[in-house]
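Below is one structure; the comments refer to it alone.
Of the protein chains in this complex, one is absent; all others appear in place.
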Amino acid sequence: MSLVFLLHLKNSIMLGAQYSLIAIGFTLFFGALNVVVFCQGAFYILASFIAAGLLSLFMGAGSFGPVVFGCIVFAIFFLAMCLTGCVGMLVERSTIRPFRSAPLVMPILSTIAVGIVVEQLLKLFYPQGSNPQVFPEVFPDAGMMLGSLYVSAGELVILGTTIITFTGIYLFLSKTRLGSHIVAISQDFEAAHLMGINVDRAIYTTFFIGASLAAIAGFMNGIYYTVFRYDMGAMAGIKGFSASVVGGLGSVYGAVIGGFLMAFTETFAAAYIPGGSAIRDVFSFGILLLFLILRPSGIIGQNSLEKV
Amino acid sequence: MKKNTSPAAGFIFSSIIYAAVVIFMAVDDLYISLGLIVAFAAGIITAVKTGFWQRALGSINDNTGKMTVLAGIFTLILPLLFLNNPYVIHIFTLACIYCIATLGLNIQVGSAGMVNFAQGAFFGVGAYVSALLDVHFGFPFWITLPAGMAAAGIMGLLMGLPTLKTREYHLSLVTIACAYISFLLVMNFKWTGGPDGIPDISKPVIFGMEIGQKITLGSITIPGVMTYCYMVLAFLALALIAARRLQNSWYGLAWNAIRDDEISSRCYGLSLTRSKLEAFAFGSIFAGAAGALYAHFIGFMSTENMSFQIGLLLVCMVILGGMDNLAGVLVGTLLLIIIPEKLRAFEDYRMLSYGLVLILMLIFRPEGILPSKPRMFNLTGRG
Partner (left out) sequence: MTVQHNFRKPLLTTTNLTMQFGGLKALNSVDLSINEGQIFGLIGPNGAGKTTFFNMLTGIYRPTSGDVILDNTSIVGKTPAEIANAGTIRTFQTCRLWDNMSILENLLLGTYMREKPGLFQTLFQYTKVKTDFTRKAEEALAVVEKFDPALASDYNRKVSELSLVDRRRVEISRAILARPRLLLLDEPAAGMDPSETRQLMGDITKLQERYPKMSILVIEHDMTVISGMAEQVAILNFGTKIAQGTFDEVKNNPEVIAAYLGGE
């Protein structure tokens, strides 16, 4: 395999990890409440801003030993993630819950509006918010050779985080009580309610987790591309939603598969089709449209019959 | 259901609103504009509190014929009031062009319940097709306009295809994807002018007279934008008639039915495929017409005017005004074009306020400024 090919492969894995994480959020929200939270992208970009802001504050504060430095960096990421998760819960409470029994048009619009508001707040009130932001380089400038391919420390961290997060989600949903409550709600909201499951708590948890996953994806974006901007969230969110639809909305595995499929298509089409890189999004949306025409239930999803 | 309310309340009400709009448009100063907005808001709240608002709306509803004539006269006079201020006429013309697009969008969002974010793209298709035919081939406006409408309609049908098996979220996602795809393609094709857009689009010509040219009649000069404004108003009137007839016909009933209950609709022989495709095709034809009118009005078209944000803005206009209520759609569009124009100093906050207004609207008045109502039938000898 040529080095160029390997580079594209690496790129698509990095991108696929982000799409998958965002897509899992969509899938969890959809499972729990039957809503699509169009502001997932806002969580993603908000987290990048929080993390980048805190990190540069901290790095400007002085020099530390490598262990202390590593711990604090980790703590900052964790804090940024939790803050974003809390914003997620806030969004649920303020702009999704009021529409629980309203026509589905309402939450579509309200979450899109929340996305706009978050994005604009960042642009207007974050220092230099309308300019591209540099994500602080927190990982050592080292790496390893995999054959002829160089993989940096940051990229290894991204890979590791992806695997840990996927495993964590799997264990949480299958092994913990709260996780099984979330699964129960996604299967039958009414029944779960009747069985005495604390539905509101489970839904808050879902939003905390979903937004946190978007936050992790946002960090990855910052670490890998080092530059980000306030308006990158919307596109990331829509790609993540597309990925979850391609995979089968409602299925966590589907979200992972869909995320990587979209990333591979996009990266390789952009690389090997002449003039493709300028219109790379056309390819990923093209995949989405193909799926919606040929297999609207996605790769994993089944066609469920609406009860009449 | 008898027509017993006198038209007086509606007449007074419309005149007040009209005067308010004229004053607002005439004012140049930012702070006075802001003050006026506050005053209008206070006025509306008082009107609602005292019951005058409801009385007036009831009176307008019961005298639709008279009120339509009144609104027509008001609208025709409006440009004349601003003979010395072509900029205001310019903004008003723009607003009317967007009204045509939102009337089309209302078919999908309001009547059929399909939230379509790609109306900006269809606007763009109409504009680009018309502009390219004009700039490259020199076709007259009266050929490029229908061509633009047809192209937009066909694109609408094409986008309808992937939406057939989808509903709600998936459907909105399809329209978002289509909006981005068309934007990116137009941006990257060579023959569309790419990021540079298309300059020097010519003005329409009627009977040898170029519309949008300054006319001098003795001592009076009529600004060029005025003639274009009247042409747009003529188109808007046609669009309004078409939208109204579609709404109050079997088409409109079918769209409302599939919006309210797809399964029930299918069990009464409605074809979802047909109704959805019709809604997309008709709606995009309106957008195509609006796009063509826009391109030839400004003389320049670029991808900025067909972005996803435009589609989003159009949806906001429909929601704000009132889904499935034609008067509401017009009100929503005028508000969201004219107010931001007056508050240009806060240009940076425009998107933020759209977002906030949308959230507040959805929470506190989801039905919009003028909510939709069932079609009122007046059957003689009944009721």
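We call the chains A and B, going by the order they appear; numbering starts again at 1 in every chain.
Note that a residue touches a chain if its C-beta (ideal position, glycine included) is under 8 Å from a C-beta of that chain, and two chains touch if they have at least 3 such contacts.
Since this is a predicted model, take the numbers as computed values, not measurements.
Touching the missing chain, out of B:Asp261, B:Glu304 or B:Asp348, is residue B:Asp261. Taking the complete complex into account, B:Trp250 is the one of B:Phe137, B:Phe207 or B:Trp250 that touches the chain left out. Touching the omitted chain from chain B are residues 1, 242, 245-246, 248-251, 253-254, 256-257, 259-261, 263-272, 372, 374-377, 379, 382-383.
On the side of chain A, touch with the chain left out of the figure occurs at residues 305, 308.
One rule holds for everything that comes next: only the chains that are shown with their structure count from here on.
Measuring from the averaged C-alpha position of chain A to that of chain B gives a distance of 36 Å.
Contact residues on chain B toward chain A in their complex (touch as defined above): 109, 113, 115, 161-163, 165-166, 168-170, 172-174, 176-178, 180-181, 184-185, 187-188, 263, 312, 315, 319, 348-349, 351-352, 354-356, 358-359, 362-363, 366.
Interface residues of chain A facing chain B in the complex, by the touch rule stated above, are 30, 35-36, 95, 98-99, 102-106, 108-110, 112-117, 119-121, 124, 235, 238, 241-242, 245, 249, 275, 278-279, 281-282, 285-286, 288-289, 292-293, 296, 306, 308.
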